[in-house]
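With one protein chain held back, the other chains of the complex are shown just where they sit.
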């Protein structure tokens, strides 16, 4: 496949420097099982290898985010728990990031920060769950006019399916672990989304705002290809 | 508790003739694990013990339903798979039986027949799933004007929660086994309903149109009590 | 649907001020994923929008409950973890709130406080599990005379089904997470209730005393409608 | 352990002829994955090795039961699906076999036939589920006077726990696969029994009337030991 | 939302004729719980309402497919179990439909027929599972050059994640029920895909080739919007 | 049932003082969801009502055990987490309490203390898991000579089934939550025991040493009945 | 990786002719989702490509096995449901294939036929479950003297862990779907094996005798490498 695949071996990790060539996006650091030092070292090395782009670390805890503030040019998102390094790309396209409830905000914000780091516009629409349908219907045209929608919900996870019946754009559904009892940490919402009556819904892992954003970025990339 | 509890011992079953006194409703025959002869014998004995009311058997297979047609006064519902015996009660109140899809009809019809056998009016509203929200919204006032709503859905099971956000009456949600893959025979719909964002939804077992109807009958009974 | 739907946009939430018109009850604040400030701000705004009614926040942690005590007219329930604001409504009707064990008290109390905030009478009956059946039978008439019963149990969750065989009123069953091992955080009790042999039982989410109370409120509302 | 362990090697099976010495009971043939020929051959060989006792095959399908009728002295139970060979032992003790519903009869009958083949008295009490509590309470003294009780129930599985609160003898609970939807083939009943509030309940596999009977036989054996 | 929402009420179903306006695609008939007559009636009515487009029925059994052959202009796909009516749209764009094994072909073909009925080009790539990686790598450029990829796999479900690491286009993963034992009817593959290490993978329900195709159609629609 | 059932209403609990008459054993306090004060108050009241017997509280945390030491005559078991009050009964019979590993000791000790409080002899046999079969075989005669065996194991839960093939007495199996990964908090061991190849095994809830002991007490009680 | 990877494209499948070079073993045809024609065509083509070795198809139904008998040189195993083509390899090494019960024979035979087709000796030991431990202990030396053991069990799945504590060779455990109720189609046995107390046990999928055999073949291959 690759003639000279490029790997940066840090001892504790092998950074995949070839990824941007294959997939269009550089590798992203998942901080959740790493030390602050491992995360920031990997992020800095990725930034050095991609000087013209932003690089990203997700699921950064408070200590990592605090340490990241000392890095020149770091953009820290405390709600979405991300750290970005490198030049802010010009934003193209618009992805509606729609969350059913206030409690889904951290997942929504992870999606927003990921979209921005990948040079994609994000339009955050909060608290439009189906218990008060008019709140969602009032935002229908705003959502329908975007290039794609990331629809985020916990508990019953019903909102993304309702959205998919109202718009013609791709709907990436993100179940969240918000809820209690028989929500089973997001399983209920995940199943609801996989069984959505309206076609056109695709689903990512529970609380995976990052993955939804990268999927949307890929969708918009196709739109920008020369015919 | 009961001074002289009445039991009719058929050998293979002990009919609870005291139940109507305690709970307001006579015992119902669940035919699914019984022979045709057992089902119809039990039904006839219950009818003899309650000559002034209809009695009911549910989940009757085709053979049992065919045999039941020979019983004088039997009312056979082939879609809902029920058989009723005894005088048709005058119907009071109105319960909206709302089904998300065509495939949910057998469960809806079991609820309708159960309501009728208990002297309660049933108003069937079919195919109003959330993928085409306007179909549901067009029926909103009809549903909201009922005394209670039985909301039936398979697949994502999202409709009952949406209904609960639109009306002020009690919503009894019935998950159905309609679906495939990750619907897991109705588990997905069941979990959605248990986690409905709109309060006021209560849930019964998968495909249990009968149980939902009895619950609604109890709700309307309270409304008829002398103050 | 709604001509001029009313929404109060707090930035972090969009309060559904139209809900009382549609469903009869104002929106309730679920505090479990919110900050104290978010919870109390939302509660105050809801109270301002519904000056003639009580409004409620559920699942309030100790810090939120402590802060709420400074609000004029706040009623704080430390066992049920609720905070209510606004005038105490006159109480109509009576709902029996029946708990199988002492450990189910917090869920029972959440139901009681919710009923009271909605202007519905609550009658708490504690520790009547089926291991000592005579304790339950001794309270049978008291329960049967209510307008509805909320039956709460953890572990085997058997009590609500037994109650449903003894009374003619609606039974809303609440499984609780009380138990260990194969109780699986309330799944065992939930399944028991969904499979109750006695018809007329409907079920809400694990530990959802609030939802059971709102369902009961809806049931009693129907009873008060003019014929 | 065993000086000269005795095994009868049939090629497709190794009969454990030493078992009666170790455990007090001869090996039993589980027919469910065996051919009619394998089952009856094994049964005949076991009978030859234990000429003074009855030997048993369980879960025999219709073909095997039909073929067994040709064996001299065979006792075929079509409801319980068992075949026994060898002299009927004198019956000692009494085990109450209590079933919640008519549909639980095959499991109950498997228990009855197993008890009889092991020389233990069986007293079958049918259709005493908790939806009509008075049916169970009416039989309380009959059950309490036995040496042990095998309590069998599907659906919500609540009856064995109620029984355990009413008697002082050991309660062996058998969940059955009777039910639908969220009964999950007996899982709901199994969990209910494992979480029974009343202590003294022990549980066997779903539909395992045989195992419950052997456990009861062991309990009564201890009672007969010389002091 | 809709000024004059159009519904065609067939008695057993309410066709959502407004859907094409809202979502860009007409309603599709899911035949799996319908009679042949219901399916073909609904399909014919949808075709009449959308004379300039193809309309589709999925999960058609053999009898329905046989009857459909009598309809003028019907296109029957026996492998994918679909029936289409109406003019063949000109095909735009190209979606790679990649299946890990021969056994995944029916799901792949359902996706292909759905794409074609929606005017989208489909390029089927079969039997490129990860056990023989060179088979997949040999097709890498063909897949990477498409506008989107539908990646279909049963058993371990590993292929879509590997593909996502090799291309820059959106990857819609479809788990199939192919497998045995701990594949649990597609759950294993579903979980693998939801946890794919490579970002950009989104997932649909088990065996849902149809839904994956509609999602891809939506993605390509965005690309065709005027800037 | 009971002429004058005796209940001691503590406000937070209703003690079942009639239980000893019905079941042979007084009520036991499950401390796990109670305050220290609630637990010790209930225990003292039970002791007052049964002055000639020991009464028991289980699952007492460290604080409750510390406070209990101030009660005259309290016997505190720190390993088994129990507190007993009242005269030590003379011990009759012998139950072998057999644990597979060192980590199962707390559960085993809960069983031992429960047996002793009920006047039953306990013989503790530790660390005889099946990985070193000779350790178990060496104790075979000691176990086989008891009146019943409580067999306790976590991880694979295989030991009780092996024991049941070696002895003729009843085997009560207790799965424990000892293990990690796919032991799923004791589910693996629970399933193993429910599926034990050797008949005669009955099972209680995960970590339920108390329930196993009460079941054994009931078994021995039958043995002591006058013929 | 491979310079000129060899693939045989059959249209419905791409045979991986390079596999023997990479992994030492040719591709095997899994017949379970294929037509008879597809299976036998693929098998014949694999045989043509590897004229000096046996090639194998597994999970062949009766029709495929019948058709295979017409192929010159085919070896059909009706119990194990396999078909082999090509020269019988000289057998080296010895793998003990040990099954707990008679019902596990088909899985054991699949393992035996797979071993033989790969040139490895198989020694079948049947019906040595742990309920009669002496049957297993009697074969201990025969098993311990093999190069590896494939240990097969359904129901409680306890035997492989016991074997691992008795021998020093690798133990590959195969759970089977033999059982009922809470065996959950082999899940109980699978979990038991994953949690085996004795180290050295590795596990394959439920009923996967083939996979266990290939794993054993790989283990013996290492032993034959020149030092």
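Every chain is named by a letter (A, B, C, D, E, F and G) in the order it is written, and numbering of its residues begins at 1.
The criterion applied here is as follows: contacts are C-beta pairs under 8 Å (C-beta built on N, C-alpha and C of every residue); 3 or more make two chains touch, one makes a residue touch a chain.
Fair warning: this is a prediction, and the values are worked out from it, not measured in the lab.
Asker: Using the touch definition from the header, name the shown chains in contact with the chain that isn't displayed.
Answerer: Within the full complex, the chain left out of view touches A, E, F, G.
Asker: Have a look at E:54, E:76, E:100 or E:148 and name the one touching the chain we're not showing.
Answerer: Spelled out, the listed residue whose C-beta touches the missing chain is E:100.
Asker: Looking beyond the chains shown, say which of E:26, E:179 or E:211 touches the absent one.
Answerer: E:179
Asker: May I ask which residue of G:83, G:115, G:167 or G:188 touches the chain that does not appear here?
Answerer: Residue touching the chain left out of view: G:167.
Asker: Take the complete complex as the reference. Which residues in chain F touch the chain that isn't displayed?
Answerer: Against the missing chain, chain F presents residues 101-103, 105, 126-128, 131-135, 137-138, 178, 180-183.
Asker: Can you name the residues of chain G that touch the chain not displayed here?
Answerer: 1, 19, 22-25, 28, 137, 140, 147-148, 164-172, 190, 194-195, 198-205, 210-212, 214-215, 217-223, 225
Asker: Could you pull out which residues of chain A are in touch with the chain that's been left out?
Answerer: 1-2, 5, 7, 12-14, 16, 18-19, 27, 32-34, 38, 175, 177, 185-187, 190, 205-208
In the analysis below, only the chains that are shown with their structure count from here on.
Asker: Count the residue numbers both chain C and chain D use at their shared interface, divide by all numbers used there, and answer same if that is over half, different if under half.
Answerer: same
Asker: Please tell me the distance, in whole Å, between the geometric centres of chain A and chain C computed from their C-alpha atoms.
Answerer: Here the centre of chain C sits 36 Å away from the centre of chain A.
Asker: Send over the residues of chain E in touch with two or more other chains.
Answerer: 1, 19, 137, 190, 205
Asker: Answer with line, ring, star, complete or other to describe the graph linking chains that touch.
Answerer: Shape = other; not a path, cycle, star or full graph.
Asker: Which chains are in touch, pair by pair?
Answerer: Applying the touch rule to all chain pairs gives A-B, A-C, A-E, B-C, B-D, B-E, C-D, C-F, D-F, D-G, E-G, F-G.
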